[in-house]
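Showing just some of the chains, left in place.
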Amino acid sequence: MSTGTGTSVGVDVEDPACRSLGIALEEVAAGRARLRMRITDEMVNLHGVAHGGYLFLLADAAFAYACNSHGRVTLAHSAQVTFLRPAAAGDELVAEATERVRYGRNGVYDVTVRRPTGEIIAEFRGQSVTVSGRPPGDLTASGRPPSDDRTRT
Amino acid sequence: MSTGTGTSVGVDVEDPACRSLGIALEEVAAGRARLRMRITDEMVNLHGVAHGGYLFLLADAAFAYACNSHGRVTLAHSAQVTFLRPAAAGDELVAEATERVRYGRNGVYDVTVRRPTGEIIAEFRGQSVTVSGRPPGDLTASGRPPSDDRTRT
């Protein structure tokens, strides 16, 4: 799962929320991240479509990895999501986060949630704020991605 | 858990996502809803604070109940969230959704996520769109709240 520019991390996500949901961190690199999650029966509602909260959660996790990829503790200030298509149980969704701009302590990141076939399920935009300090254990320096948990500290 | 103006629904949420997360629907009434969720160890990151995705999910679920409370199938078009304070494992959070305005097929709903002590954790605003048809089984007419699953259909 390694790519030329990113850091391969496989299943070693070390984030309880992501781990318990089976979210795979496929790639993290400076200013971007790609995560994958399978919609389970517990993530859907009575109609068998994914709860919007889980679509947001996947995008938000990708946002957190991308904005913490520079080795500075970075928090989510706010986010906005637009829901385009429903997703169903069994769907494997991929969230791809890219950095749009950083200026001073502020950053703007876009995350697109797609089916593997390319159909867009949701578009997410997150606003980040960088605070003092480095991620615990300085994971970025060791070649491991900063965990999402720094995002809400 | 019944209130004077709302419909008591207790634990009978019938939404797989909400049920699996232990979300309790405390009240639903015309244009509003109040849900409660306890942050579990699986909802937190390494620092023991709640993943922002779960804060959004709780607010989004409250939004869904509120905007479907009028007996018409109503979808979430988009939403925006601002994160104010972190929440920790063990925290019992309450999301209160209120209708701000409806016009034509469009609606705007505000959801505040608080600790029981009143401290605000997150502020959410959702934009809804009403589509044709009634919620399956016409749950609103039977005194039961429309399930969240209609929100993404």
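Quick notes
Per-chain residue numbering starts at 1, and chain names A and B are given in the order in which the chains are listed.
We take it that a residue touches a chain if its C-beta (ideal position, glycine included) is under 8 Å from a C-beta of that chain, and two chains touch if they have at least 3 such contacts.
Keep in mind it's a predicted model, so treat the numbers as computed, not measured.
Of the identical chains making up the complex, 2 are displayed, while the complete assembly in this file numbers 4 copies.
In the analysis below, only the chains that are shown with their structure count from here on.
Averaged C-alpha coordinates give centres for subunit A and subunit B that are 23 Å from one another. Of all residues in subunit A, only 14-18, 20, 41-54, 56-58, 60-61, 64, 75-83, 86, 136, 147-153 touch subunit B in the complex they form.
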